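Removed from the display is one protein chain of the complex; every other protein chain stays in position.
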Amino acid sequence: MMQHLPALLVVVPLMAAPVAAILRWRRAAWALALTVSWAVLAMAILLLRRVLNEGVISYFLGGWVAPIGIEYRIDVVSAWVLLVVASIGAVVMPYARASVEREVEPQRVPLLYSALLLCLTGLLGITVTGDVFNLFVFLEISSISAYALIATGPDRRALHAAYKYLIMGSIGATFIVIGIGMMYVMTGTLNMADLAQRLPEVSSRTVSVAFAFLTVGISLKLALFPLHLWLPDAYTFAPSTVTAFLASTATKVAVYMLVRFFFTIFGPTFSLEVMTFQWVLLPLALIAILWASMTAIYQMNVKRLLAYSSVAQIGYMALGISLASVPGLTAGLLHLFNHAIMKAALFMSMGAVMYQVGSVRIEAMRGLGRKMPWTMAAFVLGGLSLIGVPATVGFISKWYLVLAAVEAGLWVVAVLVLVGSLLAVVYIWRVVEAAYFQEYVGEFEVREAPLSLLVPIWALVAANLYFGLNATLTAGIATRAAELLLGVGS
Amino acid sequence: MRILGLYNYWVFVFLMMVGFYILISRRNLVKKILGLNIFQTSVFIFYISMGKIIGGTAPILVEGEGEVVYSNPLPSVLILTAIVVGVSTTAVALSLVVRIKEAYGTIEGDEITAMDNEMPPP
Amino acid sequence: MSDQVILRVATKIIVPTILLYALYVQFHGDFGPGGGFQAGVIFAAGIILYSLVFGLRRTQKVLPSWVARLAASTGVLIYAGTGVVALLKGGKFLDYSVLAHDPEHGQHLGILFVEIGVMITVLGVMITIFYFFAARGREDL
Partner (left out) sequence: MEILVDFALLALLAVTAMAVVRVTNLFAAVMFAGIYSFLSACLFTVMDAVDVAFTEAAVGAGISTVLMLATLALVGSKVTTPQFRITAMSTKVPPRRPIFPLFVVLVTGGILVYGTLDMPPYGNPDDPVHNHVAPHYLEESGHEIGVPNVVTSVLASYRGYDTMGETTVVFTAAVGVMILLSSLRGRDTYGQEAWGDEKVQDLDVGFVDAFGEEMDAPSPKVGRRKKRKRRKKGGRG
């Protein structure tokens, strides 16, 4: 069975989704989703171990050898992203039950789990596939389910947010299809490895245009500044569980796609020297960091604040990629993991506040430091990580990023990264100030969130601290992945 | 001949531009979806154009005849998938429009934005 | 529209033909254009036509909403299940060659199954979507 893991990883949640959709009991649908998400995590860990020991795993679906059929191809980069997606899935699912019951109408709950599983399937499928068109198909599975998931939010603005996301997302997907078509028309193949071999021979205006379309399409999905317009609304109005899940997986997988196309398919030589994408990406990333962090400061809704912070954090990842050196890419890939666990912890603690208080506006945070000590402590630790305080994962990624910038001789960039951290201090402080230095003024008795919410949150916080203190494992894998992408080292 | 050879692709570009224009300039939510459909269909035309061989025939194997040129089956397969994806997106988008109409009473994008802005911030 | 005699009679003749044609498209897909997806859509179109003329309630007596919903799920499971069976029989996922004694026969069998899966899902999905849209408009506004 071990040799079939790449396929099973995607097929198990895929088959669970239709079952969840016809289940009558909400609890049963949840239990199924939970079991599946843990099974997926186990498989992802096994795969990562195998990849680290044995190198690239290739799996020919249907038994048809690569360019003829579809190939699943897992290297260190994809195994790493797989781990991120799978672990977030595994932590969000136990959290989901209580939170979803509170925020989503009961008759939609089994369907919501089905959609969550489909979204997970899509994201996993994108990550393991070695075929560009297959990537598009799974991208659409994850996107369409994400549109529906966002629309389940309790406010009517969730509908408008989902619609806007749908339009932007479909434009992005169609651009990606155009890009794939242009690569195909020049090479006659859809397999990534095969494309990587054949593209340099046919380098031409068409290939450059394909590159441009793919970049724009993926940036739309990635919410890279200035194509991020759909993100704040979508994250604000979606149910807390959905926000936590999407914020820490969907954009990460989009980063993966970007890296995959830039470095594996087009190759560093073409991307860096012919298209010089780094000089487009670098300024955009910097603007994203500064502008989004400043916008976050003025938000009155903490979910929205965190959403803008996500745009800024995506900027950090893009910055790491744009440096296009081993330390830069390491920083980008490391931040991918680190940001996933800290943002999930932050959004989930806001979900816990939503559960008990019914609002996530800053005013609603007043005095919660004493009323919900565990939840707010988790928020503070997550916030410290976001700022990049030592002993948290945020510090590790910032450290690598600054190192990479200095190594590239870009002192300004290193300084701006630190400025971004200072801005993060300001917006996190606003919440902390309300929670710890103001009195609770509400009429209702507010209690600590139930354990089913707290345990997943604290699991993430623990991971935040553990990998902040002991980064050898994560940084080691990220470095290997970066070396693989740039074609240096092993 | 060079111009003729690219005619199909240029019409694809034109149709794509029309669809894309509807998509980003119109404020009516249903109209936007129509634009999306035209946009996507233009891409289908692009793919199918690249699979065609002049003088070829549909890729359904005929036995016993030696020299038959078949057009490329792969773009057809890809586009079959893309059509299905397109209609799925359309269905979800339309149900969103129905819900938006019920919740807001209008399907004009800018009116909805105005109403969003007048609501208490979340 | 159920008071229109011509419509009713015509529909009664046309709908079975459409359904039969859907099956033809399904099983002739190996030799000519067609296959599970097209067949599912045509089948669903037949049901939709019936419900336009005879009303939703009568249609749902023939094909209740939960059946359509179940079909949508079942089709996906049939498709993926075919892959899993292949996997259990020692091939790769979706490798039909191992389904029967000789590979070509196995391929035929596999294609048959997956096309049926596609058809069931598509007809289930299309009918479900139509029911939901129709029910939304019809109820007490």
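By letter and in written order, the chains are A, B and C; residue numbering begins at 1 in each of them.
Basically, contacts are C-beta pairs under 8 Å (C-beta built on N, C-alpha and C of every residue); 3 or more make two chains touch, one makes a residue touch a chain.
All of these numbers come straight from a predicted model, not from anything done at the bench.
**Q** So which shown chains sit in contact with the chain we cannot see?
**A** A, B, C
**Q** Looking at the whole complex, which of A:133, A:165 or A:440 touches the chain that is not displayed?
**A** A:133
**Q** On subunit B, what residues meet the omitted chain?
**A** The list for subunit B reads 1-2, 4-11, 13-22, 24-25, 27-28, 30-31, 33-35, 37-38, 41, 44-45, 48-63, 69-81, 83-92, 94-99, 101-103, 105-108, 110-111, 114-115, 118-120.
**Q** Contacts of subunit A with the missing chain: which residues?
**A** Within subunit A, the residues that touch the unshown chain are 14, 17-18, 21-22, 24-25, 61-62, 64, 67-70, 102-103, 105-108, 111-112, 114-115, 118, 121, 125, 131, 133-134, 137-138, 140-141, 144-145, 147-149, 151-152, 154-156, 178, 182, 184-190, 198, 202, 204-206, 208-210, 212-213, 354, 358-359.
**Q** Residues on subunit C that touch the omitted chain in the whole complex?
**A** Contacting residues on subunit C, toward the hidden partner: 29-35, 37-38, 41-42, 44-45, 48, 57, 60-61, 64-66, 69, 72-73, 75-76, 79-80, 83, 93-94, 96, 103-104, 107-108, 110-111, 114-115, 117-118, 121-122, 124-126, 128-141.
To be clear about the criterion, only the chains that are shown with their structure count from here on.
**Q** Taking the touch definition from the header, please name the shape of the chain graph: line, ring, star, complete or other.
**A** Graph shape here is complete: every pair of chains touches.
**Q** Using mean C-alpha positions as chain centres, tell me how far subunit B is from subunit C in Å, no decimals.
**A** 24
**Q** Using mean C-alpha positions as chain centres, tell me how far subunit A is from subunit C in Å, no decimals.
**A** 36
**Q** Give the residues of subunit A touching no fewer than two other chains, as numbers and ranges.
**A** Where subunit A is concerned, no single residue meets two or more other chains.
**Q** Counting only residues that touch at least 2 other chains, which ones in subunit B make the list?
**A** In subunit B, no residue touches at least two other chains, as defined above.
**Q** Would you mind writing out the residues of subunit C in touch with subunit B in their complex?
**A** 31-33, 37, 129, 132-133, 136
**Q** Residue numbers of subunit B touching subunit A in their complex, please.
**A** Spelled out, the residues of subunit B in touch with subunit A are 16, 20, 23-24, 29, 32, 36, 39-40, 43, 46-47, 50, 74-75, 78, 81-82, 85, 88-89, 92-93, 96-97, 99-100, 103-104, 112-113, 116, 119, 121-122.
**Q** Spell out the part of subunit A that touches subunit B in their complex, as residue ranges.
**A** Per the touch definition, subunit A meets subunit B at residues 133, 136-137, 140, 144, 147-148, 151, 155-157, 159-160, 162-163, 166-167, 170-171, 173-174, 177-178, 181, 184-185, 190, 236-237, 300-301, 303-304, 360-361.
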